[in-house]
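One protein chain omitted, others in place.
Chains here go by letter, A, B and C, matching the order in which they are written, and residues are numbered from 1 within each.
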Amino acid sequence: MVHALFLNCTLKYDDTESNTKALIEKAQGLMEDRGASTAYEHVLSYDIGFGVTSEQVHDGDEWPELLEQITAADILVIGSPIWFGVRSSVAQLVIERLDGTYEDGDPETGQYPLYNTVGACIVTGNEDGAHDVAANTLFNLSHLGCTIPPNADCYWVGDAGPGASYIEADGDKHLYTNRTARLLAENTIAMAEQLRENPLKTNLNEIEEEARQVSE
Amino acid sequence: MVHALFLNCTLKYDDTESNTKALIEKAQGLMEDRGASTAYEHVLSYDIGFGVTSEQVHDGDEWPELLEQITAADILVIGSPIWFGVRSSVAQLVIERLDGTYEDGDPETGQYPLYNTVGACIVTGNEDGAHDVAANTLFNLSHLGCTIPPNADCYWVGDAGPGASYIEADGDKHLYTNRTARLLAENTIAMAEQLRENPLKTNLNEIEEEARQVSE
Amino acid sequence: MVHALFLNCTLKYDDTESNTKALIEKAQGLMEDRGASTAYEHVLSYDIGFGVTSEQVHDGDEWPELLEQITAADILVIGSPIWFGVRSSVAQLVIERLDGTYEDGDPETGQYPLYNTVGACIVTGNEDGAHDVAANTLFNLSHLGCTIPPNADCYWVGDAGPGASYIEADGDKHLYTNRTARLLAENTIAMAEQLRENPLKTNLNEIEEEARQVSE
Partner (left out) sequence: MVHALFLNCTLKYDDTESNTKALIEKAQGLMEDRGASTAYEHVLSYDIGFGVTSEQVHDGDEWPELLEQITAADILVIGSPIWFGVRSSVAQLVIERLDGTYEDGDPETGQYPLYNTVGACIVTGNEDGAHDVAANTLFNLSHLGCTIPPNADCYWVGDAGPGASYIEADGDKHLYTNRTARLLAENTIAMAEQLRENPLKTNLNEIEEEARQVSE
């Protein structure tokens, strides 16, 4: 059974109601229906400092605790609202902290902790920006070692300008969004199962050594 | 043996010298060393019209010919220069024409022609913009059905402002770029071999039907 | 009386019906109501080659003709559809060709032909991507010498996924889009009048010379 972790990067400190949470829950349910185990974390329920390391940046920094869950997952799903056309500062903060994992590679293979993890992205906004959020987030995850299966993004946005968000707009009845949620669930699970059975095996240390010889 | 197709989306009509071609050739060589067969196409050597369909948009439109090669490949690598911080108009034209493949799905499964293809990206510029080119291009490919393995982008850029490009700047001695070329080669081949043995099998028609029931 | 040029960068070769044209016409009408003269050009009615120079890239290349109109305008409005989350290949082609204007500066001041021109952007898509199109396009125009007044973008997009575009969706009744069209019209005209009376006067040659002394 593969395990999926959903991170809600909403700007709301209170985890009671969040549009991003609502869409995450839909995808989460679909993954469980397909036999995956899942977990949900509301990032702002943690005290996480700004920085680019895996270690605490201040006393009480709870990043290491969240990171442990991230590296234990087979599927990592970043959920973010759109603000000013791009991902939230909280989502950006999470990605920045993951920079530290570049240093946490396996000594023998050099490979990053997220290698052989599957990456995905869930986005909500009242309008425009989902492509930018998903493109950057999935690309960053691929740099961090993740594999991105087809159609690994699920989003809802309304039409141009201010307006109702996912919950208020009955986004859970939106055909396209429901279709993307199903695609995300199926493709991430299929890929995670495949990577569990046949993990990718590139040795970063050897690559580095070979590249060095050519470059000199 | 898996097969990789490299598309050079340079703005130069003449295929003699192109920085993007030079970096493509490096990656191409590394793939052949690892046992893949490869092909290279210079997009502007074809007469390709603007549009969003797989059919000819005018008499003599050679898109169908190029598309045949694209759908036959196990690994599709889009090579693009950076202009004004983003991918070239030629790269954008190629992506736009691929919109037509959404309509060319398998009748039974509904799946797109690029499903179970591996996507990758090669970028050169005299400065800044490689992340934007790669993020958007890989994301678009993932929407079109491709799987994006870890570190599927290889790029060279110089420091801020105008200046020498890849060839003139001896980019082939650049450690980081050489490292990313090796990573791209290894990860795309490993993923393509895996998808050949165990193709992903999501049925888009069933997904569509289920999503419709929830949405009504 | 200030003069505004609207470029329609649709992928349609035929200028009869285009969503981007429809929204352009609305903004164009609002500008004329406010006393500006306007012109409209459908880029694909011209034969424009790929490249980055102001000179013809092949016999019959009509870029110089279009460029003449661009440099004569007080307000330059790029109209683009969204394809795959970003601006059209035709819009990108226009921006790439404007790269040539960096070389066409006034010998004494070094300033680019678009200095003291006002830049603006109009975007239509059936969903998502307007912020990316406008942000990149306005930024590129600012590099080319344009001034970007407040709220210089006007767009219409529908909700997530495929669906009706501007015309079919009665976008001309969309409050937010109408508001942005009015803002674009007012702010671009006010800024153009201001720059006509008090042009910005930075001397690029002097800047270059001073910067060189510091850099050595």
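FYI, contacts are C-beta pairs under 8 Å (C-beta built on N, C-alpha and C of every residue); 3 or more make two chains touch, one makes a residue touch a chain.
Just so we're clear, the structure is a prediction, and the values are computed from it rather than from any experiment.
S.K.: Considering the whole complex, which of B:12, B:26, B:42 or B:131 touches the chain not shown?
M.R.: Of these options, the touching residue for the absent chain is B:131.
S.K.: Among A:62, A:96 or A:193, which one touches the chain that has been omitted from the display?
M.R.: Answering carefully, the residue with contact to the hidden chain is A:96.
S.K.: On chain A, where is the contact patch with the chain that was removed from view?
M.R.: Missing-chain contacts on chain A: residues 11, 13, 44, 49-52, 57-58, 83-90, 92-93, 95-96, 99, 136, 139-140, 143.
S.K.: In the complete complex, the non-displayed chain touches which residues of chain B?
M.R.: Residues 84-86, 127-132, 135, 155-163, 174-177, 179-180 of chain B touch the chain that is not shown.
S.K.: Across the whole complex, list the residues on chain C that are touched by the chain not included here.
M.R.: These residues of chain C touch the chain that is not shown: 115, 131, 134-136, 138-140, 142-143, 145-153, 172-175, 178-179, 181-183, 186-187, 190-191, 194, 198, 200-202, 204, 207-208, 210-212, 214-216.
Just so we're on the same page, only the chains that are shown with their structure count from here on.
S.K.: Interface check for copies chain B and chain C. Shared numbers divided by all numbers used: above half gives same, below half gives different; which is it?
M.R.: Over half shared, hence same.
S.K.: Could you give the separation in Å between the centres of chain B and chain C, each centre being the mean of its C-alpha atoms?
M.R.: Chain centres of chain B and chain C, defined by C-alpha means, are spaced 29 Å apart.
S.K.: I need the residues of chain B touching at least two other chains; which ones are they?
M.R.: Within chain B, residues 136, 139, 143 contact more than one other chain.
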